[in-house]
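What follows is chain A.
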Amino acid sequence: MNPTEFILTIEDLTVSFDGFKAVDNLNLYIENNELRVVIGPNGAGKTTLLDLICGKTKATSGSIKFKNTELTRLAEHQIVRTGVGRKFQTPSIYENLTVYQNLEVSYPEGRSVIGSLFFTTTPAVKERVTRIADEIFLTESLHQQAALLSHGQKQWLEIGMLLMQDPELLMLDEPVAGMSAKERDLTADLLNRICKNRSVLVIEHDMEFVKKIAHKVTVLHQGKILAEGSMEKIQSNETVIDVYLGH
Partner candidate 1 sequence: MNVLSEKVLGGKQGALHLAILAVLLLVILPLCLDLFRLGLIGKYVTYAFVAISLVLLWGNGGILSLGQGMFFGLGGYCMAMFLKLEASDPISTKIQTTPGLPDFMDWNQIVELPWFWEPFKSLPLTLLLVLVVPVLLAFIIGMAMFTRRVGGVYFSIITQAIALILSILIVGQQGYTGGVNGITDLKTLSGWDIRTDSAKYCLYFMNAGLLILCIMLSRFILTSKFGMLLLAMRDKEERVRFSGYDVARFKIFIFCVAAMISAIGGAMFTLQIGFMSPSFVGIVPSIEMVIFAAVGGRMSLIGAVYGTLLVNFGKTIFSETYPELWLFLMGGLFIAVVMFFPDGLAGIYEKYAPHCSFSMLRARWLKKVPKVTGERQ
Partner candidate 2 sequence: MRNFNEYCKLKKGLAAYPIACAMAGLITMSQVFAGDFPTAAVNTTGLAVTDSTVKVGILHSATGTMAISETGSIQAEKLAIAQINELGGILGRKIEVIQEDGASDWPTFAEKSKKLLENDKVAAVFGCWTSASRKAALPVFEKDNGLLFYPTFYEGLEQSKNVFYTGQEATQQILAGLDWIAKEKKAKTYYLIGSDYIWPRTSMKIARKHIEQHLGGKVVGEEYIALGDTQFGSVINKIKLKKPDVIYAAVVGGSNVAWFKQLNAAGLNAKKQSMLTISVTEDEVLGIGGENLEGFYSAMKYFQSLKNANNDKFVADFKKAYGEASVIGDVTQAAYLGPWLWKAAVERAGSFDVDKAVVALPGYELMTAPEGYVKVDPNHHLLSKLRIGKWLKNGQAEVVYESGLIQPDPFPKGYQ
């Protein structure tokens, strides 16, 4: 089929560290407004896959197309500017800044040196910040120092920072790790809400959570795709079960 229908097109992607192939000749296609979950045992290459897409790691061979722009040659910040946002496994936020500032910094204007020097917070920015803060359930702690947030809240904040950039592809590495059951439900709602007008790529272990959100699931194993399809199909897939039970 014709790749342009896809927002993200990964073909024959390979990366090897001193001979060890973390991602091996991988093909992956993600459609517009799709919420895709990638699962797989530890060391399957999930995080590496995200690293490759957002440019943190450079591919050994293969291509990553984001709406017809080849990402493999771009620098990280350029990839982000094309509309790809990425959340890290351990929440990475600016502990010394307030929640408000965290969000404001992520606002996609004044990104050049000079721009940032003369950037002024317009009402538009304020409005955006408060809206996002509301979406990620942090309105109360808007002027709190980020360091004081709970682990779950930090996860949300980072998602919020990504939403500030309004990316077309949002990649989340274990967004509910360390969250209470209640927080997980809220997060599930949040994800379902935000994938309305963008595609989302999630890495997650928590199958219950995956069930709640996944449109389609991809199983990675040893850098290769083991299976792909709806949650039900995957759960009934023999090989997948083998891999997970590991015999």
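For anyone wondering why these and not others, all candidates are chains of the complex that A comes from, given by their letters.
Brief remarks on what is shown
Everything below uses one rule, namely that a residue touches a chain if its C-beta (ideal position, glycine included) is under 8 Å from a C-beta of that chain, and two chains touch if they have at least 3 such contacts; residues count from 1.
Values in this document were obtained by computation on a predicted structure and should not be read as measured data.
The listed chains 1 or 2 are all part of this complex, yet only 1 touches chain A.
Considering their complex, residues 54, 56, 75-77, 80-81, 85-86, 88, 92-97, 101, 104-106, 108, 110-113, 116-120, 158, 161, 165 of chain A touch candidate 1.
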